[in-house]
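A single protein chain has been omitted from the complex, and every remaining protein chain is retained in its original position.
In order of appearance the chains are A, B and C, and numbering begins at 1 in each one.
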Amino acid sequence: MPARKPNLNPAFNIVRVSHVAFGVRDLAASRAFYVDTLGLVVCDETADALYLRGVEERNHHSIVLERSPEPYVRSLGFKVAGEEDLDRAAFWFARKGLPTSFPEVPYQGRTLRTADPLGLPLDLYARMDQAECLLQRYAAYRGARIQRIDHVNCFTPDVQQSHDVYTELGFRLTEYTETDDPDPALWAVWMHRKGNVHDLAFTNGRGPRLHHIGMWTATPLDILHVCDVMATTGYLTNMERGPGRHGISNAFFLYVRDPDGHRIELFTSDYLTVDPDLEPIRWSLRDPQRQTLWGHPAPKSWFEEGSLFPGIVVREPALAAQPIVAR
Amino acid sequence: MPARKPNLNPAFNIVRVSHVAFGVRDLAASRAFYVDTLGLVVCDETADALYLRGVEERNHHSIVLERSPEPYVRSLGFKVAGEEDLDRAAFWFARKGLPTSFPEVPYQGRTLRTADPLGLPLDLYARMDQAECLLQRYAAYRGARIQRIDHVNCFTPDVQQSHDVYTELGFRLTEYTETDDPDPALWAVWMHRKGNVHDLAFTNGRGPRLHHIGMWTATPLDILHVCDVMATTGYLTNMERGPGRHGISNAFFLYVRDPDGHRIELFTSDYLTVDPDLEPIRWSLRDPQRQTLWGHPAPKSWFEEGSLFPGIVVREPALAAQPIVAR
Amino acid sequence: MPARKPNLNPAFNIVRVSHVAFGVRDLAASRAFYVDTLGLVVCDETADALYLRGVEERNHHSIVLERSPEPYVRSLGFKVAGEEDLDRAAFWFARKGLPTSFPEVPYQGRTLRTADPLGLPLDLYARMDQAECLLQRYAAYRGARIQRIDHVNCFTPDVQQSHDVYTELGFRLTEYTETDDPDPALWAVWMHRKGNVHDLAFTNGRGPRLHHIGMWTATPLDILHVCDVMATTGYLTNMERGPGRHGISNAFFLYVRDPDGHRIELFTSDYLTVDPDLEPIRWSLRDPQRQTLWGHPAPKSWFEEGSLFPGIVVREPALAAQPIVAR
Partner (left out) sequence: MPARKPNLNPAFNIVRVSHVAFGVRDLAASRAFYVDTLGLVVCDETADALYLRGVEERNHHSIVLERSPEPYVRSLGFKVAGEEDLDRAAFWFARKGLPTSFPEVPYQGRTLRTADPLGLPLDLYARMDQAECLLQRYAAYRGARIQRIDHVNCFTPDVQQSHDVYTELGFRLTEYTETDDPDPALWAVWMHRKGNVHDLAFTNGRGPRLHHIGMWTATPLDILHVCDVMATTGYLTNMERGPGRHGISNAFFLYVRDPDGHRIELFTSDYLTVDPDLEPIRWSLRDPQRQTLWGHPAPKSWFEEGSLFPGIVVREPALAAQPIVAR
């Protein structure tokens, strides 16, 4: 059972997860995947980078693709409420002995680059250039008609510790998996700031690594359409898992891999979680419907593969891994 | 009550309605409407004409747009089963004293150009050039993702006579509206050859004129999407009626007007009608739900306006018109 | 132009709008409407009241129906973050000279009954009995498969004042309508606490009165299905407006009236608003697409009728009303 109460007065105010930057080896191939196939909108494009967003997003971008010899995910971008939150955050991280710097980041105001106690790289900022909301530019809808980034999901070597860190930072637990031991251990957690199931999830495994980012669509038919598109444009093998429904979060999902192996979840159908008295939902590690309410079990790759953060040491998990691959 | 039994052995075998040719004043404006907005596929394009089809159609085209100083609809195109049916048809029409000719028509085999006894121009043919089925070219889906032409709906000055003519030609009645008189009169009929609610419908009114052609989509969401697109790309006033549901045919519908006023119905949700013992469904002229199971009542234009066949004399209807415009 | 900045540190923490209580004359008729037709779930039922919720809601109820000789809406129920917020709220309202009491309310913890400076009755509470989340009890889905209450929309005689009050209470403006005068006046505002377009909206008009409550569904097809159901079960005239899409909020909507005339909006398709730098969207009072991006214009009743709060004096609005009824 999760031990800690929600922290209603965190040291600084994180609003939501907002973006990630992926290192990719072939920008043209990535453009064909993210823009021509998934249907994300190009906000800006340089020789070395592509800035993408969904149709409802007014932040300049939620995905950055950076040309790179090797794939990576640079850091997880979180928006904080105001500039003063950045200073409070810098103080908080520095006091923990964690690295802090304020690099220049395109399209963004002051940006704190740091890492959590487990080594997970974080970019915090309060202001990003704003772009036109395209929600009512219906003629521009393409592919899966992705509306916005929703969450990031990471492997961590210590779910309990990750849970405790983000609980202290004001994240609230909505659902969790634990072992059925007399002294149960946390296996995975879903935690939010913005009022739905999660901004951030952690699963037991070699980490810190990024498992996937979740992009939200309005209806399951948008996801079925992108299945049809991918299956008929040479992306069949990029469809790693799904469509199906998770027990946890109630998401109707499809997991796809980009040309560099970065994993994107297209999903819809979670729920509102703003009530302070909302009890987290517990799932047993032995209940396969937590992962797959229905649909085919996840393949081995889904349990094992993830994107690396550059320069971050990956550790083996404290708990022995035992994913249920077969039904 | 419709007096005539279905004719199971008509003089020749009409397979289905297959296409119409519209005269339009500005091909570029029509292209913007039909292709860029509704999402129809261009099969061929010349300086003077545009050939369009839906994603499942293998016939070369279901809509032809022809540059013209004035709008018109040339004729209704029906496919017959074989070449011999054309000869039988020519004999049948000639024997009735109706005009018959075999003009050259692009992309089409031998074509019988004729007219029914009320003056409605018809093109009959057995072979059209075949095009690639794009049903599984999902990446090319646009707009309303129209799959195919489904039916044509015409004003006629004499619904009973139109009904009798097409019954003789093997069309089967599926639904009809009649007056509540002791001696009820037919007000409108829906008749099919291909096995769903209709290939051809007639409504009492000044005619012969074309009321609309019906294009089929797979789901109501395709129609809602094109509402969103039209409302945000300058086509709001082209949305004449709907979305809503007809009692008759159970169609979920949207009626739009093209830049020349030709009326297109986008619809889905009718049903299979191949059973010979399927009883036609009767609707009273006084039941407004026959037209509008739900949704706003049709505007006056919907009852009064239609496309003209060139050179065809339009007659007043035998029955006094009394459309229910208000709810 | 809205004058006030968001208040990031309000005197107490309102989490979201959570429920309303309607006085209804015939509980059986209301049950047939809300439960058998719209598909809401019955949480509890007594001789004099019916407690209802949507499938994702864990609060005991979001709609209470109370047997009453005359229709009314008792008050707007808002959830606050904790018990201490109730005390701070009582202090805040009392200091403004507004009535405060703590009546016993079934299924609810301590409840502050008060009214805003314009007379709008409010119930604030921190704890309500929790019920089972039925989100994954799919076999129990009925009607419109309503997931949860989303917002309440009220007529107010002074939109600017209402806006200022709720801004002070921490509500954030997402969209607004104003006149095109050199000194523009606020006509309508949409304000939220929970992170989507609104918890609370105000429109210029005789008030305070409730215009409608908004109930959220997962997809537009759920709303189309309830249109089909209502049109074929004797509720056709209860469908007041729609389906259609609002420009404001991007909602795909249907407005229905219950047997006592209370107005319920079924809607889907708004967007996330948690970013502090999200700029409110301005709409001109002269732009009809703010109300109706597409779909038929609202009828007169939609502009004029609303539910009364018992014992509350209704005032004429400061601005002269000029709704656009015709297209």
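We take it that a contact is a pair of C-beta atoms (placed from the backbone, for glycine too) under 8 Å apart; a residue touches a chain by one contact, two chains touch by 3 or more.
Model, not experiment: these values are computed from the prediction.
Looking at the complex as a whole, the chain kept out of the display touches A, B, C. When the whole complex is considered, the residue among A:P220, A:P259 or A:G306 that touches the unshown chain is A:P220. When the missing chain is restored to the complex, the residue among A:C133, A:M239 or A:L308 that touches it is A:M239. Of B:L118, B:L135, B:A185 or B:L236, it is B:L135 that touches the chain left out of the display. Annotation: of B:A32, B:L118, B:A218 or B:L236, B:A218 touches the absent chain (contact as defined above). The omitted chain makes contact with just one of the residues B:P10, B:G77, B:P157 or B:G247: B:G247. Within chain B, the residues in touch with the undisplayed chain are 8, 15-16, 56, 58-59, 79, 81-82, 126-128, 130, 133, 135-136, 147-148, 194-195, 218-220, 247, 250, 268-269, 271-272, 274-279, 281, 293. Chain A residues in contact with the hidden partner, per the touch definition given at the top, are 219-221, 224, 227-228, 230-232, 236, 239, 243, 245, 252, 289, 293-296. Counting over the whole complex, chain C has residues 36-37, 136-139, 141, 219, 221, 225, 228-229, 231-233 touching the chain that is not drawn.
We adopt the following convention: only the chains that are shown with their structure count from here on.
Summed over C-beta pairs in contact, the chain pair with the top total is A-C. The geometric centre of chain B is 44 Å away from that of chain C, both derived from CA atoms. Computed from the mean C-alpha positions, the centre of chain A lies at a distance of 32 Å from the centre of chain C.
With centres defined as mean CA coordinates, chain B is found 50 Å away from chain A.
Annotation for chain A: residues touching 2 or more other chains are 136, 219.
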